[in-house]
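Here you go, one structure.
With one protein chain held back, the other chains of the complex are shown just where they sit.
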Amino acid sequence: MSALLDHLPEFWQGLVVTLQLTVASFAGAAVVGLVITAMRVSPVGVLRGIGTAYVETFQNLPLLVLLVLAVFGLPEIGLKADLLVTAMIVIALYEAAYIAEALRSGVNAVSAGQGEAARALGLTFGQSLRHVVLPQALRTVIQPVGNIFIALTMNTSLAAAVGVVDLTAAANRVNLMEAQPIPIFVGAGLAYALIAACAGFVTGRLERRLVVVR
Amino acid sequence: MSNLLFDQPGPRARRRIRIATAVGAVAVLALLALAVRQFAAGGQLDADRWSPYATWPMWRYLLNGLWATALAAVVSAALAMAAGLALALGRLSRRGWVRVPAAAYVEVVRTIPALLLVYVVLFALPRYGLDLPLFWKLVVPLAISNAAAFAEIFRAGVLSVERGQGEAGLAVGLTQGQTMRLIVLPQAARRVLPSIVSQSVGLLKDTSLGFVVSYAELLYSGKVLATYNGLLIQTYIVVALIYLVVNASLSKLARTLDSRGTPGARRLRRRPARA
Partner (left out) sequence: MVSMKRLAAVAAVSMLGLSACAGTDSGSPAVPGEAKGGDLIASAPVAAAADILPGSTMEKIKQRGELIVGGSLDAPLLSQQNPTTGEVEGFDADMGKALAKYIIGEPKVKIVNSASETREALLGNGTVDVVLQTYTITPERAEQVSFAGPYYSSGLSLAVRKGTTGITKPEDLNGKTVIAGANTPAIPAIKKLAPQAKIVTFGSDPECMQALKQERGDAYVQDETLLVANAQKDSSVQVVGSPFTTDPYGIGLKHGDDQFKKFVNDWLKKIQADGLWQKTWKQSLGTVVQGEAPTPPQIGSVPGS
């Protein structure tokens, strides 16, 4: 246990980085995911194709491979950013594919009559998506998106492999000095569980408040 | 295609669609061309940096890794799905002594990183005399953690079926179990299929944790290769392509099987699968 308490500052810094990664990546993923969803249900064939290709590509690659390619590959084509920023962007783009997939199933769950009614009122594609379809779709996907948030939190730990000193990297470094894996990693795991538990609590509340009973 | 959000386009809409199509296509092509040009300028496309991957030993090595990945993924998925279905039904049960433990398992396990479970199996269990073989040190934590994820998917599917369906089943005299089995589950299964496929693909990707338990799967094999030949970017691009091809084929296969397997649902499935 003392291994944990002696290195509290390191753990705290790691936790802060993990939280930054989680929040920034999720915000980015939500925005990109919405755009991709809009593209995938749009009347323009090419946009649907791009959206589908995006989701297929990012869902079918391990995050770690993407991180390594972005960190070491992008500087080769002249795009070099801070490690933390690179990791945030990669995780955001990666999780956006999952959010887009969840949102699309939400959009599909909205009955066709809703869209027809919106058009009958004279709403454009953008308007009917924004005012009619998405609000209903979002409610049905609170639980899946909450799960994506939790998965995203767990996935931020992979940033440690490309040099970001997050909670996992901090735990790893402390373990290297103290060689006591059990208290150190259980401690780090509890911190992750705590973040996820908060997310679970929030989605639970949201779902109870907003869910559409059919 | 989806007719949820737009009707048959008229002349003006068709023109706008054509413009958007052209702009989108040009943007994508320009982006690709730029990326290739920049990579070439950095010397990353030189023939000698890629020629090792035209040789059989490199591929044999990577394919061995892929086989190990597939084996671990299939076994973990089978265990996790069986456990997940049981947990989902348990969580929806009317009996508290079934519902509470199932819910507790799902809620606790899904908030713990798979990596942590791997560490528990790796370090903690041997101290209590349970020392699993290498393969199971990867599979057991993945199955434990994915069981919770599958349980949530199944449960969401069951809950997404309109209440009236279950009520109607009960009204015609079916028991709770029969209603679930004959009416709710078949509809739920169809709806959650895309999620099941992406979760399985996710599980396949999770097997990359194998490098922590020293299980030589695809990603780890790639890492060993990169240290051997020093071609970091090329190696990871090849590994990425293998993952992409394998996982995309799996998703495609699942979609094909799905639209064939349930003839009545063909029309219904078309839209969600390709919207």
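Each chain gets a letter, A and B, in the order it is written, and its residues are counted from 1.
Methods note: a contact is a pair of C-beta atoms (placed from the backbone, for glycine too) under 8 Å apart; a residue touches a chain by one contact, two chains touch by 3 or more.
These numbers come from a predicted model, not from an experiment.
Of the candidate positions B:Pro11, B:Pro57 or B:Gly96, contact with the hidden chain is made by B:Pro57. The residue touching the chain not shown here, chosen from A:Ser105, A:Asn172 or A:Thr203, is A:Asn172.
Although one chain is not drawn, its touching partners on chain A can still be listed: residues 68, 71-72, 75-76, 80, 83, 160-163, 165, 169, 172-173, 175-177, 179, 181.
The missing chain lies against chain B, touching residues 47-49, 51-52, 55, 57-58, 60-61, 122-123, 126-127, 131, 134, 211-212, 214, 216, 220, 223-233.
Quick note on the criterion: only the chains that are shown with their structure count from here on.
Distance from the chain A centre to the chain B centre is 15 Å, each centre being the mean of its Cα atoms. By the touch rule above, chain A contacts chain B in their complex via residues 40-48, 50, 56-57, 59-66, 68-69, 72-73, 76-78, 98, 101, 104-105, 107-110, 112, 114-115, 119, 125, 128-129, 133, 140, 143-144, 147, 150, 154, 157, 168, 181-182, 185-186, 188-189, 192-193, 196-197, 200, 213-214. Within the complex, the chain B residues that touch chain A are 1-7, 9, 13, 17, 20-21, 24-25, 28, 35, 38-39, 41-42, 44, 107-108, 110-116, 119, 123-124, 149, 152, 156, 160, 162-163, 191, 194-195, 198, 201-202, 205, 208, 219, 232-233, 236-237, 239-240, 243-244, 246-248, 251, 271-272, 275.
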